[in-house]
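Removed from the display is one protein chain of the complex; every other protein chain stays in position.
Just so it is clear, A and B label the chains in written order, and each chain counts residues from 1 on its own.
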Amino acid sequence: MIRSIQKIVGGLLGWTESRSGLVSFVAPLVTHRVPRDAKWWYVFGSASLMFFSIQVVTGILLATMYAPSAAEAYQSLQYIDHQVPFGWMLRALHAWSSNAMILMVVIHMSQVFLHASFKFPRELMWMVGVLLLFCTLALAFTGQIMRWDQDAYWGLGIGAAIMDRVPVIGNQLRNVMLGGPYIGGATLSRFFALHVFVLPGLTIALIGAHMALILKNGISEMPKPGMVVDPKTYVAEYEERIKKTGVPFMPDAAQRDMVFCGLMLILVGALAAYLGPVGPSGVPNPTIIDANPRPDYAFLWIFTALALMPPQIETAVLLIAPPIVVLALLGLPLLSNRGERAPSRRPGAVISYVLIATVLGTLTWLGVVSAWSPVMNAWTSLPTPPQYLVGRTPLEMQGALVMQHSQCRNCHSLGGEGGMRGPNLDNVGSRKSWDQLVRQVQQGGGNMPAYGKNLSSAETTAVVAFMTTLRNDGAPESTIPGAMERQSSPDQAPKPVLGDAGK
Amino acid sequence: MSCDCSNTPSNQPPPPSPPSARRGVMLKLGIGLMGIGGAIASIPLVGYAITPALKKYKNSWIDLGGIADFPEGETRLGKFTNPNAAPTDGESAEQAVWVRSFKPAQFQVFAVNCAHLGCPVKWFQQSKLFMCPCHGGVYYEDGTRASGPPPRGLFEYKWKIENGRLLIDAGRLPGLEQTV
Partner (left out) sequence: MMLFGVILAAGFLGACGKMSATDPEETVVLTGSQAALMNYAQNCSACHGAQGVNGAARQLADANYLASVGRQALISITTNGVPGGFCPGFGSNDLVNWISESDAKTVTEQIDKTRVKTVAEKNAEQFAHFVDGLLQAWGKNGAAISIPWSVRSAPAGNASSGQAVYATMCQSCHGAPGTTLASTAGSVTDPNYLRLITDQGLRSAVLFGRPDRGMPSWSGPFPNQAPDRTLSSQEISDVVAFLRSTASQKQ
């Protein structure tokens, strides 16, 4: 019985193989020899590919429910999240696996850079890899648009405004990007086509090229100090070493890939189940001006750079920096395709890497904090810390009201709450004199608007009187020029009362 | 087998294929035809893709409401539906502008889009400032830049009054082309 089943199966397989040649085609691919020392450092490329596959599968499933129309996209996401069984999990997986894919691509690229695996003969692999990085980021950006919420709408607005800065043809470029003279249905359709057809197709083609190049050139070995790459001799030496000490990809290297990918998949799955889908935030209605648009993590560093750049150089940087970055990344292996690969012998490369990583990391972190953004509802929702109101005069209390009322705390914090754009005001009374405070409030300066036209002299006096009580040094409070002073002796004779009676 | 075999099928290989010169002509013809066909087909395709760059989008005069809706001394949000709206736009066809009335029948109509990178600015009546949530651009009540990264003041729309209604010239996303 068993023998006959074996015979049938064997026969079927043989029949298929004789007509397709599948095994004889695939076998050399999966058993191609890889360096013995290619250990855990080499799993990140495979993990990127795995997450891309997850994106394809979850993306196709989402496309069965998502309505790519500006009139319906938002509602269809709500429907997927709240009505469709496991719809929320599908969106969560697509979002978190996308973040994981970006992370894996970045780690993979870091490893290749630090180990100088891009040197001869793998220059083209690096270049295709750089294109894949841009595809990944483009997929992430267009994917963020698919949420069609406030973040998506105003994110497109930022993109449009950047396009608009291009000299001469800026406006035309912007209209091409938006599919018209404003952000609307045509815009979403364009980005949908990019996200669902163009970019995935391009990515798949580039992944194919990347893989073909791996098979052609082989996986690089771990770099060893003193083992230099010389284009004249490298290929022969590499093949010699691989023949002697290499191991078949399947199972020696593939098993590590599988263990790592499996762990990552479980982790991202758990993360998706725990954290749920990302967005959508508020409805994409441009008349709701209470929006607080923020890009996804991968783009926060750009968001920060745009906030911190001096306005004078901004347009120039926006137009010049992207092509320079692209060319530098693509041209890297052409500039340096021989010599040492070990990080210990390439201090310049390591320093540049640390520098770039630090800058990007810092910019991202600053973007999370976004200290430059006013806290729009601070003035109605953050109470003045009660301890700052204890023992205050009626005028100082009115000053505290002026401070809230004039939206000071949208940019200034008090008691650790409020905007971070301006300095915190907790001990502003010990930092500045009465006159300095009046001047600062009325004339502004140092990136603060002038309030001179908007506050009456009584309001200015009140808010400055309150600010002078905000101090941590225990020093006597500044005296108020031209106003009544706090008297130390309670038994001063009352002054005659003059004034315009009961207006 | 020594007969006259002229009438029998020959065992010899078939005569050589036509000379390579003819094949070259055919190849060139093929490439040429494909090229012409492709060029003809791509005219509408490219045209479709880049129409937004070539088309002159017109603004039109849009009714924001009676001038009584915008009392003097106040800055209020005016809303309208984009005259260029397409059927699939949904809520994104709704547009908003800040209308400031500073004298009787004298207005300033500002785009809600920050002149820095287009985020929606919010008006604060109390401090008489517009603040942007993205990168912290701040403008005074007359639209001039107060602080932050914007390179200029808020974009303004043209306006006019007809039969007691406030009309603005709108339809395109405000941008640098519309310098005021």
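To be clear about the criterion, a residue touches a chain if its C-beta (ideal position, glycine included) is under 8 Å from a C-beta of that chain, and two chains touch if they have at least 3 such contacts.
Source: prediction; values computed, not measured.
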| item | value |
| --- | --- |
| Which residue of A:S344, A:T358, A:N377 or A:Q443 touches the chain not shown here | A:N377 |
| Touch with the omitted chain, as defined above, among A:A209, A:L363, A:M397 or A:A450 | A:M397 |
| Positions on subunit A contacted by the hidden chain, ascending | 81-89, 266-267, 269-270, 272-274, 276-277, 282-283, 288-290, 377-384, 386, 389, 392-398, 400-402, 404-405, 409, 456-459, 461-462, 465, 483-488, 490, 492-495, 497-503 |
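Following the convention adopted for this analysis, only the chains that are shown with their structure count from here on.
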| item | value |
| --- | --- |
| Subunit A-touching residues of subunit B, taken from the complex the two chains share | 49-50, 52-55, 57, 77, 79, 82, 84-96, 112-113, 116-122, 124, 126-129, 131-136, 138, 140, 146-151, 171-173, 175-177 |
| Sites on subunit A touched by subunit B in the complex | 69-74, 153-154, 157-158, 160-162, 164-165, 169-176, 178-189, 283-293, 303, 306-307, 309, 311, 314-315, 372-374, 376, 379, 405-408, 410-411, 421, 444, 447-451, 453-454 |
